[in-house]
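All protein chains but one are shown at their positions in the complex.
The chains carry the letters A, B and C, assigned in the order they are written, with residues numbered from 1 in each.
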Amino acid sequence: MSSWLLQLGFADWLAYGSAGLIKAGLVLVLVLFTPMLALWMERKIAGRIQDRLGPTRTGGRFGWLQSPADGIKLLMKEDLMPAAADPLLFRLAPYLSFCAVFCLFVVLPMADGWAPAGWDSALFFFLAVAGLEVFGVILAGYASGSKWSLFGAMREAAQVVSYEVPLGLCVVVPVVVAGSMDLEEIARMQEGWFTRWFIFHDPFTFLTFWIYAACAMAGLNRAPFDLPEAESELVAGFATEYSGFRWAVFFMAEYAAMFAWSGLGAILFFGGWNGPVPVASWLGLVSTNGPLAGFLGNLLSLLNFLLKALLGVTVMIWARWTLPRLRIDQVIAMCWKYCVPLATLMLVGVVFWQAISMEIFSPKPTGSCTVRCSSNPPRLSQGAWPEETPSAFPLPTRSGLASQRGLVR
Amino acid sequence: MNEPSLPSILFFLFAGLACAGAVGVLVFQRIVYMAGALLVSLAAAAGLFFIAGADFVGLVQLMVYVGGTVVLLAFGVMLTARRNQPAWQVPGVQWAVGLAVGGCLLVVLLWTVLAVPQWQTASAPEAAEGAPSAPGVLVRSGSRQTSPSQTGTIGPLGWAMLGVRTEQADQSDALPDVRQTGQCGYLLPFEIISVHLVLVLVGAAFLARAKRPPEPRPLEQGAKVG
Amino acid sequence: MVDSVVPEEFDLLTEEIVINMGPQHPSTHGVLRLILRTDGEVVREVQPEIGYLHRCAEKIGENLTVRQFTPYTDRLDYLAAMNMNLGWSLCVEKLLSWQVPEKCRHLRVLMAELNRIASHLVAVGTYGLDLGNFTPYMYCFREREKIVNLFEAVCGARLTYHYIVPGGVMGDLPPGWLRECSRFLDQFQATLNDLHALLTNNYIFIRRTAGVGVLPLGTAISYGCTGPVLRASGLAWDLRRHGEPIYTQMYAPYDFQIVAPQDGQYPDDGLSPPVPDDAVVGDCWHRFYVRMREIVQSVRIVRQAIQWYQEADGSVGEPMKIQQKLPVAEAYLETEAPKGQLGFLIVGQGASIPRRVRIRSSSFCNLSVLPELCRGCLVADVPAIVGSLDLVLGEVDR
Partner (left out) sequence: METSQIVRYLRERFPRAILGENLQAFDPWVQVEPAQLREVCFYLRDEPALRFQMLHLITAVDYLEKPPGGGQGGSEGHFEVFYHLSSLEHGHRLVLKVRLPRWKHNQPGQLPELPTLSDIWRTAEWHEREVYDLSGVCFIGHPDLRRILCPEDWQGHPLRKDYPMSHQYQGIPGR
């Protein structure tokens, strides 16, 4: 996009600026649309689980205008702020949370090449920004001035901060398998049949997915780990004093984060934009035969990705309406006593699995192979890596990885 | 100043933010405002790293400092949450001493900065060829045609972990066999030491816990809640 | 030298906060205010404050005749109004030493047990809500609506029925009502199985309730706890079997079990799941489980009551006259309400208006044990314990 604008002769800051703005706009549409969709799904699924219909009147039989209706209602609500509140922080908190969640979407690759901004350390950026969201909640709890919201904020901070650790460990497992932190690279490696998905790659990644799912739900404060907004104890946790649009922003941040985390789960374990069956390659919708086919293929991939993410959101909603809530000490104990050790075990397991599988499938010729760097430090995903590279240690080289998986480079 | 280029604009923006945040930490009375200002300055520092092309360090800055330390600071603030924050009145003398010491430090810094040869000739930063093409890092065109000079730092870091001296690779084309020359990189041992350090700190914190019997305090009869 | 006081590890002396939970708190059932002195997450001291729903029913009782006071008894425990009316009517009949015809007794048992099922359904549903699970609440209220529709068909009201009155009942059953009632009972067991799956056997529910708020039997008796709270602590004491003759004769022909754990296990009724191994007798889980099993027993009683009612013949008794004179005597009678033993004391003074009406509320005594249960628990446990006591503040405050 930016290079195309550059050719048109714009000044570089104008070109990059406008390209960035356009992409930000697209991502904003996505970040605003998914909470509305998720809210509608939550109401409908909750209704089904509880043997009732859910919204049916707003906008036709299925009540699909319910979310915009809620949004408008929240917009029209009076803008309340408690007297004991700290005015600046009280207003700032929801937007801080929302921006953090917005940044999560920046690195999610919707299709091959369709990532708003992709580095080769995209996953790391995802984790770094995820840590910011809890700061918004803490500010909200503190700025509301009431004991109960302070309680809620402290609980949430304790929970989210402690669940970042197992989440970080779980996320590293697919990185070890893929050998790169670039989400597009990880997704591209899972092309083809669903057997190529990392979740079926080896028993360790399979177990890691379930730990990831549990930790993601806990990290998002979704039931059965939704302590901070535990209605029964803390009324509404940190969001007690919020109403109207500010509360809606918190609400959107939560649902968008839910979508982002299940999207990340889809990329890391369920093959990102690759469907279970390689339909795109059968229909020839690949970028090699023309930009139009490539575009259609990417559209299909986008559909795949969105469906997988929504599947994850559905599971979270389903869990919320069937399971009671855990106590704060049980949640923290589960994190430190079960999730972290298990995730570490899985990490060690997958590392050995990778090392052993490479030794078995592509034994090295005798003598040591030295690792040789090309002129500029090579980028792993670039693949500009000479075939046979001697390495100082009996080290599985990149090419070993490539040949083992039969990737044509 | 000739035609402003994107990196220069961003650079000034982030540098300004960083300085403003730092000053904010000093100026604000309320401790939560200080935490907010600290957050702004550290995030701006992360931005500076991104402009400098060191995306990994930028991310680490974001994750460790902004995501970790400031959250812990806010956590600490909330645990000792006092409604009426004590406003520290700083007597005049301390202001004077502070300004004096700060001033000297500033002078020394400015003197050393201006003494750097490259920055003397060029007034505008974009003239310095050394600055890697930041835009490539920040806003990468979606269609993966990464400009040739595009240098992600994750890859080389990975190899450096395995003992490859990536920084020497730039000079000589063929990398000498690491074992013969014995110039094995020490990044991995360095990392292990830091992890070890974390464990030691956690152990120390655990051992240094205060040990004293709890004194039960009965609820005053008919405690009326204020 | 081993120091005598074993120092409790103290990481950080957190400052204790005094917090108000209620009276508008969503999880305290009705207007109950709890003053919690907490140290971080641990609750050091709980002090219940009641009286927000105090209407001084006893003073009203001293200004109305016994028949006029009956609607007030509906408003005590508004979730089990039939049982309240039954208790009041039996106490008046004891004072006047009346006997109601057998058909009326079976009809009263039928109504009382149906209302017990409805009351326990509310208790189970709101308990799920306290622990964060919204779905069982909906299932319970769906079934309760069916029972309330049956009551509406009988006496026209859905919550405060004023159906069982001293001397008999206000009116006989409408035609087809019994068929409707047995059809409800037939499809009811499916919902119970859903509730067991959602709550009783749910691992998280067990972790939240097993071993929480353990009430030893001695403390329960000393604090006057009765009903499911007492039975869950291991004492098989049910006034329907161990009460006064005027009350136990109503339940004499019925075959049902008294639900109480004998050293951790329950008599098998074939429909309820087993007890998990980390549930301690007298904890929240057992109080919840006793109510679930009592629902099963009440269903059995209602089925038998339908048979007995159809076989019995004669009138269903006619309500006493408004200005009925009371003897100069006192009569105190306790009956087994869903929440516990509900007692009425009437002191007659020869006129139609009694000298004193006194109401022994079971929730009042069950609530008084709360400070004992909540000492040292976590803030998240307080609603779990309050929910397990199944309090109705209308009965506590009178």
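Note that in this section a residue touches a chain if its C-beta (ideal position, glycine included) is under 8 Å from a C-beta of that chain, and two chains touch if they have at least 3 such contacts.
All values reported here derive from a predicted model rather than from experimental measurement.
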Q: Looking beyond the chains shown, say which of C:223, C:285 or C:309 touches the absent one.
A: C:223
Q: Consider the whole complex, including the chain that is not shown, and state which of C:58, C:180, C:194 or C:318 touches that chain.
A: C:58
Q) Touching the left-out chain: which of C:20, C:68, C:324 or C:349? A) C:349
**Q.** Positions on chain C where the hidden chain makes contact
**A.** 50-51, 54, 56, 58-59, 62, 94-95, 97, 219, 221-224, 235, 237, 242, 328-332, 334, 341, 343, 345, 347, 349-353, 355-356, 358, 360, 364-365, 368, 397-398
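Assume only the chains that are shown with their structure count from here on.
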Q.
From the mean C-alpha coordinate of chain A to that of chain B, what's the distance rounded to whole Å?
A. 25
(Q) What's the distance between the Cα centroids of chain A and chain C, rounded to whole Å? (A) 48
Q: Could you list which residues of chain B touch at least two other chains?
A: 79
Q) If you look only at chain A, which of its residues touch chain B in the complex? A) 1-4, 11-13, 16-17, 19-20, 23, 84, 86, 88-89, 92, 113-121, 124-125, 127-132, 134-135, 138-139, 141-143, 145, 150, 153-154, 157, 161, 164, 181, 184, 368, 370-373, 375-382, 390, 392-393, 395
Q. Contact residues on chain C for chain A in the complex?
A. 17, 19, 21, 25-27, 41, 128-135, 138-139, 142, 198-199, 202, 204-205, 207-208, 378-383
Q) Which part of chain A faces chain C closely enough to touch in the complex? A) 46, 49-52, 147-148, 151, 223-224, 226-227, 230-233, 235, 321-330
